[in-house]
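Every protein chain but one is kept in place in this view of the complex.
Going in written order, the chains are labelled A, B and C, and every chain counts its residues from 1.
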Amino acid sequence: MNDEVFALATQLVSPSYVAQAQQARRARETKFKSLLAQRRLPDNGWDEGTLRLLLEELALMDSNAFIGNAGVGEREARIACPLVRSRHFGFGHGIGRSGDIAEEQPKAAGSSLLYKLTNFLAADAIKRAGALSVNVNCLVLPVATGMTVTLTMLALRAMRPAAKYVVWPRIDQKSCLKAVAAAGCTPLVVESLLEGDELRTNVPGVRARIEECTQCMKAIAAASKHGRLDAFIQSTDKNFLVPVGGAILASCSAEFGAALIAKVSATYPGRASIAPILDLFITLLHLGADGWASLLERRQRLLPIFRERLGALAASHGERLLVTPNNSISMAVTLTSGGGGRSVTAMGAQLWVRLISGARICAPDAKKKSVAGIAFTNYGSHCDAYPVAYFTAACALGATEEDLDLFLKRLDKTLKEWKKMKPLAAESPA
Amino acid sequence: MNDEVFALATQLVSPSYVAQAQQARRARETKFKSLLAQRRLPDNGWDEGTLRLLLEELALMDSNAFIGNAGVGEREARIACPLVRSRHFGFGHGIGRSGDIAEEQPKAAGSSLLYKLTNFLAADAIKRAGALSVNVNCLVLPVATGMTVTLTMLALRAMRPAAKYVVWPRIDQKSCLKAVAAAGCTPLVVESLLEGDELRTNVPGVRARIEECTQCMKAIAAASKHGRLDAFIQSTDKNFLVPVGGAILASCSAEFGAALIAKVSATYPGRASIAPILDLFITLLHLGADGWASLLERRQRLLPIFRERLGALAASHGERLLVTPNNSISMAVTLTSGGGGRSVTAMGAQLWVRLISGARICAPDAKKKSVAGIAFTNYGSHCDAYPVAYFTAACALGATEEDLDLFLKRLDKTLKEWKKMKPLAAESPA
Amino acid sequence: MNDEVFALATQLVSPSYVAQAQQARRARETKFKSLLAQRRLPDNGWDEGTLRLLLEELALMDSNAFIGNAGVGEREARIACPLVRSRHFGFGHGIGRSGDIAEEQPKAAGSSLLYKLTNFLAADAIKRAGALSVNVNCLVLPVATGMTVTLTMLALRAMRPAAKYVVWPRIDQKSCLKAVAAAGCTPLVVESLLEGDELRTNVPGVRARIEECTQCMKAIAAASKHGRLDAFIQSTDKNFLVPVGGAILASCSAEFGAALIAKVSATYPGRASIAPILDLFITLLHLGADGWASLLERRQRLLPIFRERLGALAASHGERLLVTPNNSISMAVTLTSGGGGRSVTAMGAQLWVRLISGARICAPDAKKKSVAGIAFTNYGSHCDAYPVAYFTAACALGATEEDLDLFLKRLDKTLKEWKKMKPLAAESPA
Partner (left out) sequence: MNDEVFALATQLVSPSYVAQAQQARRARETKFKSLLAQRRLPDNGWDEGTLRLLLEELALMDSNAFIGNAGVGEREARIACPLVRSRHFGFGHGIGRSGDIAEEQPKAAGSSLLYKLTNFLAADAIKRAGALSVNVNCLVLPVATGMTVTLTMLALRAMRPAAKYVVWPRIDQKSCLKAVAAAGCTPLVVESLLEGDELRTNVPGVRARIEECTQCMKAIAAASKHGRLDAFIQSTDKNFLVPVGGAILASCSAEFGAALIAKVSATYPGRASIAPILDLFITLLHLGADGWASLLERRQRLLPIFRERLGALAASHGERLLVTPNNSISMAVTLTSGGGGRSVTAMGAQLWVRLISGARICAPDAKKKSVAGIAFTNYGSHCDAYPVAYFTAACALGATEEDLDLFLKRLDKTLKEWKKMKPLAAESPA
């Protein structure tokens, strides 16, 4: 409501009350102004009222919301079902154009503005999370991590058409390999090194592989200098607590970052869903810098507690917490005995039945498995022969001490049973 | 978003697109301005985007939404459950003050403004519905019809403390009588006159009763001149298609209307729920003058069709539609035979089982019943002895031809069965 | 989804995953079952998913939601605007019937069930709040406190038609007096006693008044024995953190409670809005017994802190906290000097401008004021002559330490200015 409307309101409600409401309104406009001018997380998370107001305002900037708009194109953001419209706040045009996902959409000034702001907010959040002083370039993509890796691979391929290989430190996550394969590249696997309990990236191995490639392909010799693009991809769900669906391609490289991001953005063919963008936008404003900091801080604070309590529980059952000081998210506990001869994977089912989700069992074996055309030994354990079976648990962003309590209580029970389990009876003859 | 914010937006999105969005934004401000300046139904119903924007804006005018508000009163519109807050758009202060329901609430400029506007919109809607040229005064109350009648009675009592009686043309609706009784008054029943099939208000009877009263109570002789206050009360649910919960007290009387309404408003002790007000406000803006006109027009158009088709169906079963030309909402069909000797009320259950709701069975009998302390014969039929049993159906606002089709199809089946029904077997001895 | 649907789901999704989902579904059905069987607050607050599911289920029990319902009554819960429908989860029939607000509505089994449950939940919450061992009877009314007092008065009047007077220990809240007056009764004011800083109810005075009345009115002599009905009325907004709009009439009296409540319920003429009921229902399930206990406990814990810090601040400005040990919600601070000769009420405006809402200024004077026909001296201060001016602040349910911090910071500034304020200059001659 603008000043004229407020002036009219004083004919119905006392001017002093209207004046105060108007002042409150201005405080909100100031928040909007700061957001557009500073393009970073607000110091404090926004209240829902301010957030909703901005969303309504942005949605009303798109042409499908214009009163009296006559749409005669094929794509006019018509939405058949009111339930669908309302859950998208009226946004219907998606983001991007045929040319480029980051290009503004002429029919959708609001959506375009929202997208640009989200990219800035995400960059600021990443900067704060890493306490970085350098600039971060960000492109939030409305596809999850794997697909974002594929897109990045496709962009890289277009940038270096002769390139065929991707040097890949082994990590047994199908999406990675498939993303590389989907882009038509061949992964060159570099096995990790076992240091104590911990699998570490084999950096000399990676370097060797790169050199080896370089030898093979004189044509792209120059490119090898660009070996470090310093780009990283992260999922929005794990890192910003939104529904699965988006990922962020970010780069701190002053030299290569912007170019790579522009290429990926231009590689995305056509428009895309605004949904994962919108989720991130809302969440970042909802959190603000303080909410974001406290979310990170809580995880940080919980991590040693989690480790200590899980270690103690493991010890009480004759197992031990693997020593993996370089992994600040997941931890693992050995599974050396119990189960009455059953495969340790059977314990996974028991955890699941007890409503523990996300604990993964790694049971080394010598089986071969082919993923994306590459043969692996002991796939799922990240290396050919890890010395011991174990299960993992993560101290992820958003986890609470209550989650931990619940988990440990149930794990205790499950381990107790597992240890006591009797062997499966041999089937009796008929 | 004000002009400064739009200006900042042009640094992120093309100025020409932003300019168009800004123009669209202004079109909405113009709607807000017209609403506050003209205080009548907009010519066309508002789109949901505009409506939501206004609701957000109004809710943010209340002190509980002010950023940084420090509330130390007992009543600060704190809302515990997010689901509750969101369904009220953040409105929490209700309407009114201890002094008067129509008084503005200092902590809630937005709610107060919304309430004032709703009263104006309701007055305009009533004026349009009746094609009235005179001014209409309106007070929308967040209590349903019966309670509104009670409040009005209480206000009238306070205006004329010596008054004891309410002359009441019989209509067998408990709420009416109870409202009168609740206000501590005594109803003087005037039976209706049967003209053909139709029960008509006995106007001379009413006049006689008033004179009679006047004789009894010299003290209020003067007041009798005020016999016609021309105030009427209508429910918001039946007349404006909102959930049950509100009613409108309206008056066209230039002489007495404003005073009565002010008195009722001042009689309401304390604050009240904004919910039924909000529903009406949203609905009237959603409909607009055109939507409202077409809703009225559709009912008008459907009425003769409804009558004709119901009459034809009745005739095909040997019954007839009662001739009640002065009732423009409900119609009735005789029930002269069938049921195998069962009471005609048994047919009601059969309609109900067939998912026909709202058809009421009137079966005259000579039973006495006391309602609110008054003895009635044949209560429920609006008169001591209606000559025939019948059931009713209404062509209410919002009804569609599809409703009618469905009803007639099922009624046809039910009547067929009813006519063929065998007598209940006498219980056989054990 | 029933077992058949889950069975079909196993043809699309692995049976083990479906089985777990089905088990989760059963856990929710168990919650529903407990609610209906035990009719008290769940031990833990419900998650939003469970709550929404129950609301959807209840709303679908009303006839307007039946697939294929043919409504031909006047009141078929048609809702014109989708936004309105959705904010009420589809509930449209309100509660009650013409006979009684607590009577079930045949067209609305879901609404009726919800209302009954709400009354039980409210009774349980009140019992827990007071740690009562006796049974509590409750009627939640969809009208705010003042109107509920009026209704109760009307019911009492109907129960004792000859009664004329209401003995009323003075408390300067307009709603109270107006509610009594609206019911056509005459309040007999009993001034409070000043004990130290504190105004206490003059119990002997109340007793004397009752006896006096008894002398006057032989006819209701018997009734005097019923002097203690032990019924109390409380607003739902202040006491349960929902939007303004409802109140609870409760009684612990085994002898008179049920009868009074039934009478009030039967006094309410006609249907009523379900909105305030729905808000309370949702909130109580959202809180659960644990959430409710911790809300009460937080206020209890905050109270001495609030008192101490406010007292210290008052002292630092040469004022003092009034000693009112029997008031466990509000506290008051003297205002003995400052303002440069301005009336102390002027300080109220300054607090308001600083976004402090709810602090009330009481400035004793000898003015006469008539409220609901009764002449008062020094109205607003609860007694004819309170010795000192003061302002109040409340430690209300839902208040947080952050609210307190904010309040004290701003109060400090305001008092500083107030103390330093220069006298208003005499107007200079032209």
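Details
One rule holds for everything that comes next: a contact is a pair of C-beta atoms (placed from the backbone, for glycine too) under 8 Å apart; a residue touches a chain by one contact, two chains touch by 3 or more.
A quick note: this is a predicted structure, and the numbers were derived from the prediction, not measured.
The chain that is not displayed touches the following shown chains in the complete assembly: A, B, C. Among the residues A:N2, A:S34 or A:Q173, only A:Q173 touches the chain that is left out of the figure. The hidden chain makes contact, of the residues A:S98, A:S133 or A:S370, with A:S98.
Residues of subunit C that touch the chain left out of the display are 1-2, 4-5, 8-9, 11-14, 17-18, 20-21, 24-25, 27-29, 31-33, 36-37, 47-50, 52-54, 56-57, 59-63, 65-68, 85-86, 90, 104, 106, 109-110, 112-113, 116-117.
In the full complex, subunit A contacts the hidden chain through residues 48, 51-52, 63, 66, 68-84, 87-88, 91-95, 98-99, 107, 142-147, 149-150, 154, 157-158, 173-176, 178-179, 181-184, 235, 237-238, 240-246, 267-276, 279, 282-283, 286-287, 291, 295, 329-330, 355-360, 393-394, 396-399, 403, 406-407, 410. Subunit B residues in contact with the hidden partner, per the touch definition given at the top, are 20, 82, 86, 352-353.
By definition in this document, only the chains that are shown with their structure count from here on.
Each chain gets one centre point, the mean of its Cα atoms, and the points for subunit A and subunit B are 53 Å apart. Per-chain CA centroids place subunit B at a distance of 27 Å from subunit C.
Shared interface positions of subunit C, defined as residues touching 2 or more other chains, are 82.
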